[in-house]
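The other protein chains are all here in position, but one chain of the complex has been omitted.
Lettered A and B in written order, each chain numbered from 1.
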Amino acid sequence: MSGYRLKSGGLVDRSKRLNFTFDGKRYGGFAGDTLASALLANGVSLFGRSFKYHRPRGVYSAGPEEPNALVTLRNAGRSEPNTKATVVELYEGLEAHSQNRWPNLQYDLLSINQIGGPMLVAGFYYKTFMGPTRKAWMLYEHFIRKAAGLGAASKEADPDRYEKSNLFCDVLVVGAGPAGLAAALAAGRAGARVVLADENAQAGGALLGEKEETIDSLPAQDWVAQSLAELAALPDVSIMPRTTVYGYYDHNVLGAVERVADHFATPNAHQARQKHWTIRCASVVLATGAIERPIVFDGNDKPGVMLADSARRFALRQGIAVGRKVVVFTNNDSAYRSAVDLKDAGVEIAAIVDPRGDLSSPLKGAVQTRGIRLLTAHVVTGAKGGNALKTVEIAPFNPESQTVGESREWIAADSLAVSGGWTPTIHLASQAGGKPVFNAEIASFVPGEALQNWRAAGACKGDLALKDCLSAGANAGALAAKDAGFASGTTPAFDVTLPAHAGSGGSLYPLWEVTRPKGPKGKKFVDLQHDVTAQDVRLAQCEGFESVEHLKRYTTLGMAADQGKTSNVNGLALMAAALERSIPEVGTTRFRPPYTPVALGALAGRETGFHISPVRRTPMHDLHVKAGADMLTAGQWMRPQVYRKSGEDVFDAYVREARRVREGVGMVDVSTLGKIDVQGPDAQEFLNRVYSNGFKTLAVGKARYGLMLREDGCLFDDGTTWRLGETRYLMTTTTANAAGVLSHLEFLLATVWPEMRVQVTSVTEQWAGIAVAGPKSRALLQSVIEDLDLSNEGVPFMGVCPATLDDIPVLVARLSFSGELAYEVYAGSNYGAALWEKLMLAGEAYDLVPYGTEALGTLRIEKGHVAGPELDGRTTARDLGLGGMTSRKKHYIGRPLMEREALNEDNRQRLVGVISSNGTPLRAGSHLVEGKTAEQPGRSLGHVSSTTYSPAIDKFIALALLEGGWEENKDRRLFAADPLRGGHDPVEVVSPCFFDKDGSRMHV
Amino acid sequence: MRIPCPTCGERDVGEFTYGGDATVARPAMDETDPAVWNRFVYDRENPRGAHLEFWQHTGGCRAWIKLQRNVLTHEVGASELVGPWSKPSEKDAQTKRQEPVE
Partner (left out) sequence: MGHYSVFSLVKNAMTGHRNWQRAWRSPDPKPKYDVIIVGGGGHGLATAYYLAKEHGITNVAVIEKGWLGGGNVGRNTTIVRSNYMLPANTRFYEWSMKLWEGLSQDLNYNVMFSSRGVLNLAHTPAQIDAYARRGNSMRLQGVDAELLDRDQVARMVPGLDVSEAARFPVIGGLCQPRGGTARHDAVAWGYARGASDRGVDIIEQCETTGFLFDDQGRVSGVKTTRGDIRAAKVGVAVAGNTSNVLRTAGVERLPIESHVLQAFVSEPLKPLIDTVVTFGAGHLYISQSDKGGLVFGGDIDGYNSYAQRGNLPIVEHVAAMAVAMFPNLSRLRLLRHWGGIMDMSMDGSPIITTGPLEGLYLNAGWCYGGFKATPASGWCFAWTIAKDQPHALNADFTLERFHQGRTIDERGAGPQPRLH
């Protein structure tokens, strides 16, 4: 093809020249060009290489259906592989590269695949590459992967931003062609909130660039402009250009992407590249138009072969002649407009080839007046050329017998414009509708039953005539508004005039494939992008892949990046012919979102990268950071792991911290614990039902450790609950389960015991909590608390009292996770930082040490207290030695199923303590085995769940879950096997409480 | 998918947390037959069509609701509050069932 810019015409701004490069070569275009049109204007005919055979390919269409002209746009972190040149708006400095070729586009070594072509049929890879060894596939795969794929992705991060927004409206109109505009006008006039979205930069659809039609006595262009002006003036109508509605989800929720800055080299400062819209609306009008489809013949993929209406669009919109000598091949009237318009623009039309025997006289007249050679009852049997089309082979055709004659003629041409009819764009309708219905008149599928509130109008419903599009659109718009509660007036009738050669939509002669009776059997492509040929379709049929889904999957027809927009119907027709069935009997596949591919960045929006999940910081966070703590992620929370001093590693630091707690006093931020305020006259009874241990006897001013089970009897959560008043409790949960426990309680109150007068509220973020632990904790706290006697009598073990710390109102609870004399001090979270600072200051006199989660773990492991690693969702209270906390006197959640035999067998894995026998640190995740050597470890008897070095007993210790529990195993010599990290060390199995077994230290 | 919350109006499914089959009734607290509890905890009809189910408006008012939804078409029907608020007085009912405000 040797396209060129016509002297005049088109909607481009010829005063605005834009420079761009393709494969490094510099070109010029105009504002209003697409990358495809600008390259055509420069005489470029070779755009890319095909997927499998690496055949040279040109541009095939002027829209989002493009199967061939895929390029990699931009560079580095902004590079976008597989971008359709036909939808890229040209901008100054645009950079594009061809894909899937090596070393370059002109000479692609992998085009050798064409020679192997007869082998590389559909599904060939299922039949070979299976030997000589089982592993051989890995080698083949390496090369197959390299050869497959189209564009290459960047290795760099995308520097651009994406935004998301929600949009609510009464009526969403998808597509701003004649039907969409008429629909938006009708709905807007009725007073509905209307959104009119169109994937193109300019509204108008098929009317864009039209010169001859008139609507209500206005030239079509003017009617579009006037309609847009009226819509813009309506208060509740939004027009959204460059916005592709890609997906239709349940309950009239639609996804759309607005290309905010893709028509610039880079987004402006503070501008998003694209914006994702979630549109929720009462009613939808789908005015998505139709896509022209090809006819399948030998060489129908040669650069220079393209869709007829696309050739016309290039002329009308961008003032481009797609070639110097054009042959038009059509089985319907629509392509005559292409022929006539191109001819009128000064392009030579070498011939119109039409399988039909006769034409309507206006059509014939228009062609003859212009002196165009018309070959009715003829077909194109082949296209020839290397990197560009050179000749078109034609033969006579008998439309009655559907036979191709044997005589041949070769017409020199650099462009072949093909029309096999029109395929309605039913993607969205199919996503939210029943099975598409076959419309024989246009030989294609139209939307089926609407399963949500939408109406299709215009070409997407099979109405190809302008007048029908307009009135159907207006009608649909009015009804959509009515559904949303807006009465509409009368629907306007449209007065439309068309040129004589417009032809009629019902003129199609279904011709899918042309086969030479004799001569070479070249490749005839059905799916251009995936290199699926007519032979592949027949092979699929021959091997029994007859269902449309099998056809699609076996041949990959319609599964390429163009999603079969130009190939699906042809593929079905060919399968139908092979099966000697009708097309509707063969059926069609369901369209899946998105309608056109959507950037993952747009779907991700801003809630990605660091913002993938909120960061939760305790009120004391900044102080921890200032103190040099190593902050660790725990779910969404940030917690101090250790407060390392210079020269210390994590081990040194936690050992020092833990030791200091046992010897003096330490404090730790426990604000992350879940906290739930439980209030109401029935709160006590409620707690008694949700905890496995009794809560009836809990007095005001006391706290109790409670176990919560799931309905299946396994442990769910644990924590202390404080009775603050007659009817008021503060429940604490583990950090990880805070949300789950709250939902659980709310569920029970709502669905199981609605009669209970209890209210639960999350107060996790309302309280800051500090645990002050160690023999000196009492003295330290008493030094800053004057209004509460912290003695054993004043605040007994598990006592909870309000107090004032300096001037901060606090709750003091005498709880101990560490096994030391300890208090938890809670204050309103706004006081959290002040509380921490005051305690740090007061603590100087007591050599107070702040400690992190690591030492917290050490202290609780020494005491055999369980935490997350032991509460792993599979353990029961009995497994963890907490059987005594499961009441036998009351009914509570989980009790009936907890009592099942299997959950009480003696050989279940139960909590034990483990001490390293040889002084090697134990590692969590090791398994306990009997085998003496790493080579023969034997089976796993359990696993090590939490480990630490114990400063208290100067040993490496751990908690573990072990078959039979500790008393069964205490005399056994076991090993901690860690094949992953290479450890196999002897251990001693002991009681899980390593230190201060009688608990005397915390009761002082 | 959009779910009608009786207190907040129609809201996106992303605001809700699923609570499963709402036709499964929890046995009485003093029920001791494990078979009854097992059926409650594990066994589901899992119908292919109309389904009465629990949802919690976790990203909103936190109410637990019962929703009639067709699990084949995702079509939703009526929803109602469960719990102590489930039977509002006539007057309350009128104010609560007003058009959702977005």
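By our rule, a contact is a pair of C-beta atoms (placed from the backbone, for glycine too) under 8 Å apart; a residue touches a chain by one contact, two chains touch by 3 or more.
Remember, it's a predicted structure, so these values are computed and weren't measured experimentally.
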Listed residues A:125, A:168 or A:651, member touching the removed chain: A:125
Selected from A:158, A:847 or A:968 as touching the chain missing from the view: A:158
Selected residue (touches chain absent from view) among A:377, A:437, A:500 or A:603: A:603
Residue touching the undisplayed chain, where the options are A:93, A:725 or A:979: A:979
Chain A residues that touch the omitted chain in the full complex: 51, 77-82, 118-119, 121, 124-131, 134-135, 137-138, 141, 144-146, 148-158, 160, 162, 164, 247, 249-250, 253, 255, 276, 278, 431, 521, 535, 538-539, 542-545, 547, 549-550, 553-554, 556, 559-561, 563, 592-594, 597-601, 603-605, 607-613, 615, 632-634, 710-714, 716, 868-869, 872-874, 897, 900-903, 923-927, 929, 937-940, 943, 945, 977-981
On chain B, residues whose C-beta touches the chain left out of the figure: 1, 12-14, 17-18, 20-21, 34-35, 38-39, 41-48, 51, 53, 69, 71-74
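Rule of thumb we're sticking to: only the chains that are shown with their structure count from here on.
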Inter-chain centre distance, chain A versus chain B - centres from mean C-alpha coordinates, in Å: 28
Partner chain A, residues of chain B touching it in the complex: 1-2, 12-13, 17, 19, 22, 26, 29-34, 37-38, 40-41, 54, 56, 58, 62-64, 73-74, 76, 81-84, 86, 102
For the chain A and chain B complex, residues of the former touching the latter: 168, 249-253, 278, 280, 451, 689, 711-712, 743, 746-747, 749-752, 754-755, 757, 891, 896-897, 899-900
